[in-house]
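Shown here: the complex without one of its protein chains, the others still in place.
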Amino acid sequence: MISTVEKKLIISNPDELFFGLAPKPVKCQRGFEIGNGVVYPEINFTLPQIIINESTWKEVKSIYTEIIGEVCKRAIELKTPALVVEFELLPPMTMNPEWGAEITKILSENLDVFYKKSGLKSALRVTPVDIRDTNRPPLMRSGELTVNMFRSFELCAQAGADMLSIESTGGKEVHDDALVNADLSGIIFSLGILAVKDMQYLWERVVDISKNHNVIPAGDTGCAFANTAMILADKGMIPKTLAAVIRVATVVRSLQAYLAGAIGPSKDCAYEGPYIKAITGIPISMEGKTSACAHLSYLGNIASAAADLWSNESVQNVKLLSAYAPVVSLEQLIYDCRLMNLALKNGNEFTLKYRNLMVESDAGLDPQAYILKPEIIISLSQKIIQEDSPYKMTLCAVDETLKLLRDASDKKEIKLNEMELRWLDILSMQFDEIPGDEINLIKKMKNGIYADKFLPAEYDI
Amino acid sequence: MISTVEKKLIISNPDELFFGLAPKPVKCQRGFEIGNGVVYPEINFTLPQIIINESTWKEVKSIYTEIIGEVCKRAIELKTPALVVEFELLPPMTMNPEWGAEITKILSENLDVFYKKSGLKSALRVTPVDIRDTNRPPLMRSGELTVNMFRSFELCAQAGADMLSIESTGGKEVHDDALVNADLSGIIFSLGILAVKDMQYLWERVVDISKNHNVIPAGDTGCAFANTAMILADKGMIPKTLAAVIRVATVVRSLQAYLAGAIGPSKDCAYEGPYIKAITGIPISMEGKTSACAHLSYLGNIASAAADLWSNESVQNVKLLSAYAPVVSLEQLIYDCRLMNLALKNGNEFTLKYRNLMVESDAGLDPQAYILKPEIIISLSQKIIQEDSPYKMTLCAVDETLKLLRDASDKKEIKLNEMELRWLDILSMQFDEIPGDEINLIKKMKNGIYADKFLPAEYDI
Amino acid sequence: MNLIEVIKENVIRGHTDSNAKYPPDLAGKPGVKDLVQNAIDEMIPASQILNESLIAGMEIVGSKFSAGEYFVPDMLLSAQAMKSGMQIIEPLLKSEDSKKIGTVVIGTVKGDMHDIGKNLVRMMLEGGGFEVIDLGINTPPEKFIEAAKKYPDAIIGMSALLTTTMENMRISIEALRANGLNNKVIIGGAAASQKFADEIHADGFTRDAAQSVQLVKRLIGLAA
Partner (left out) sequence: MNLIEVIKENVIRGHTDSNAKYPPDLAGKPGVKDLVQNAIDEMIPASQILNESLIAGMEIVGSKFSAGEYFVPDMLLSAQAMKSGMQIIEPLLKSEDSKKIGTVVIGTVKGDMHDIGKNLVRMMLEGGGFEVIDLGINTPPEKFIEAAKKYPDAIIGMSALLTTTMENMRISIEALRANGLNNKVIIGGAAASQKFADEIHADGFTRDAAQSVQLVKRLIGLAA
């Protein structure tokens, strides 16, 4: 059952939107609560160069075993108040759900041992891959891939996951093309209709599985859309203003997970997280400068302004001069968190000032950073939730962000070059032609240039 | 000419010892000043797994060319106010001074290009290796290695270095053994006599070379002593209290560089830097959490409390998921610096509070962090400079640090376990037997267990 | 400005025809399609239109993109405009004139679904005058073999973004060689590097799509 969104924000004062504190904290099994006054590190890691198959499986397992041992050891040495570990499955581990579960078990058992032996509080987030996207046009509700994806959630939950997440891809088959063409109608169709419908379908099921296994349905991310856009924008391939617009638009599709019963913490790569936090009050995970190992970014500091978990996104298990890269990342995260947690102890006024450093650090340098300013998050969120349907909310998100960025550029709060300004014009022109009514856009898209990219029946449209 | 130290600290108020501001800023060629209100990133990098010889030399050069290009590109994208690049030679590049100079030229020329093309302000620190330590007992003032080391300084200065540094090793041949035996008499002999004499000899010459080529004689580090101790202590091999004592003792030997005419910025790995800054007023380079790629540490945040340059120490040019590791490090440093620089803009009161977060973050968790508390730096430095000779200053440093740590443990400001306390006792007992007079210790050592480790003539004793 | 120049300008600006709304300042004005028709009517030789307007225009587009003055969507608009002109002149060109300068088979390797980078490479190569056969994502070695047999002179491009799929580039190359196929292979994608390319005996690597055109030209002996 998908509930509808309240017309009132849970956090409506920008000064109450900061790191470490969320109105609806999430309680974890091994002794701690996320969003209750402390920022915790969320460590991510992945395999070094290796192929995954039967013959390498033993080595794959030993790599994960080694990583988790080293990570826990250092976490204890640095006395972190608690540790969140994310295990992002790789595609073969979701296609063979038993494999993903096997690694989950290794990680979970190790966390148990260190909890019992050394009192290391911890939680394990497990994130199966949205393998439905393997074939194009993808089958979103049928077929072996869908079955295996849901089995992967089941088996990982049984094997010891504490939280379930996914970077779901419903609508991406249209978005990929729309993105490089900077075609707002395709983007809005993808995010406001396809992605929303798929999120509703998918998260009802993930929430059910979570309830059955007593694990936390944690949340989703607009990664496949907005982070793809971000990377392309950072490489100068698409306008940054477009990436910023897409980010705000993903708020609506990501929100569906929480309306379906997910309770957070959101996924690290979901830079729309602070919007979700303002709207729903759930704690969020964020990544920024300390995830430079996974992707470079213009959001390095501002990303931490509202973070309840602080993540490195991902790093291969390669040896650096000091230690393996996951240990290096963990150490950096822990030191970042220490500063934030001490700031929190110094009281609200100081915390705010410190948060504002993070914001000021980046907000003026990039439109994608600009839309993460607390006042803007609150004001845009406020407008978005007044709309009645996810489609209308998405339209509102796009429209308001376009206006906002033009305004910010006029007021010289951000500097947009001539290319960006040109595209801001084009995007606004495009927007004016998008039907205000969902049905009409669907009709248009079923016969338009994306017609062979997606299967309407798989979205029940 | 070695001058003697003033009996008055340049910074005598702990509240005036903070990041970004040094009483004696250092002016760089390409448009900026270090220590004048802004913290700048200092990026370091080294080769990945490769052997250095004639047949690989072309590849070696192309690796450095690639690194400097990528680093400058990202520095510009992230709009850093300026960039310091350190090139630490590897041993074969000092043994063949032409090689080190060739890489220096590549780096320097690239920095020039980016300065002219994109306005990237920058400075290049070049650090030859102290190759005199290749043979044991080492020849410190004669032999081919010494000649090549000095030629390396010369050629690198000619080839475009803006600053010269070294991690010099005089006295290490005794210290290595004394360290693992936790033998304070050997440690004090090494640091207070051998190292001091070698620093005086070495830095008079480096300062001369610098003057002749109009480059900055930047400074030295107690790395070979105190960082070796730190790494061993962090691995549980020697007491952390001992490592802390050694750190403070290195202040005296490192100080000799500045008395001989070096003007800073000090070397990143010199955690004695804040003491030097208080005593001399020169700007310092420091490394902490963002150098976790090079070594893990218990000083992650406190290290930045007084930093004028903020460094990653070193990272191999390996590919991470996002980019090559040096680019990743640079990005992290720049974001760290942005926060510090915004804090500085918020005025002294806020800066101090922010600095205190960094201090509180680590100071209670490790004796090596504890001795980096600003009040302690000032009070210990004050005592040290009252003594008349480097030897007496070293004795004072050791004595006062031992007392301080016992006190801190009694007052529960740091937690020392039973093993640490036991060694604190032993070290104090040892200290009581060390001659107050330099001559007597020299006499003892010439005939003692370290007699075959060092050559007195090479230190003119 | 003569017609040849005007067409070229319209390619660069990405203006297809008088119905196209972009770029806004050219809306309503004749675009590449219209202007090429005019040129034909004025008896300008098709090959001259091709070389001096369309290809020359796209070359400038490519260099603007490399210089950071164009986004990908700008480039796509230009490519569309160019195509609209091509459709008119193609029947008029002698077959040898319109022949592509070479063929490239490209695909993302098995297990890997990332294709944005690969698609950009395809686009650039097409813009550079190559025929590109796109095998899509998740391409098993057999498909590369099949394509290599079909296009014995083609350069084969492989893309991989995951550390766990990059080995499939090695495996695919080995499979090609084991089948006696000697097509040159180039690789790319975030996980790849020149070092890795050397290690798996690939014939070329580039960091970005822009450079891939140069690389392929070099491999077929069209550039130094």
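For reference, chains read A, B and C in written order, and residue numbers begin at 1 within each chain.
Criterion: contacts are C-beta pairs under 8 Å (C-beta built on N, C-alpha and C of every residue); 3 or more make two chains touch, one makes a residue touch a chain.
Bear in mind that the values here come from a model prediction, so they are computed numbers and not experimental data.
*Asks:* Determine which one of B:Ser122, B:Thr228, B:Ser322 or B:Ser361 touches the chain that has been left out.
*Replies:* B:Thr228
*Asks:* Per the definition of touch given earlier, which of B:Asn181, B:Gln386 or B:Asn440 contacts the omitted chain?
*Replies:* B:Asn181
*Asks:* Per the definition of touch given earlier, which of B:Gly20, B:Pro128, B:Gly219 or B:Pro239 contacts the omitted chain?
*Replies:* The single option touching the absent chain is B:Pro239.
*Asks:* Can you say which of B:Glu42, B:Asp133, B:Glu287 or B:Glu400 touches the chain missing from this structure?
*Replies:* B:Asp133
*Asks:* In the whole complex, what residues of chain B lie against the chain that is missing from view?
*Replies:* 46-52, 90-92, 133-136, 176, 180-183, 228, 232, 236-239, 316, 419, 422-423, 425-426, 429
Following the convention adopted for this analysis, only the chains that are shown with their structure count from here on.
*Asks:* If you average the CA coordinates per chain, which chain's centre is most distant from that of chain C?
*Replies:* Checked the centroid distances; the maximum from chain C is B.
*Asks:* Measuring from the mean C-alpha position of chain A to the mean C-alpha position of chain B, what distance in angstrom results?
*Replies:* Centre separation, chain A to chain B: 40 Å.
*Asks:* How many Å are there between the centre of chain B and the centre of chain C, using C-alpha atoms for each centre?
*Replies:* Those two chain centres are 52 Å apart.
*Asks:* Could you grab the centroid distance between chain A and chain C? Build each centroid from C-alpha atoms only and quote it in angstrom.
*Replies:* So the centroids are 33 Å from each other.
*Asks:* Going through chain B residue by residue, note those that touch at least 2 other chains and give them in order.
*Replies:* 321
*Asks:* Going by the touch rule set out above, which residues of chain C reach two or more other chains?
*Replies:* 163
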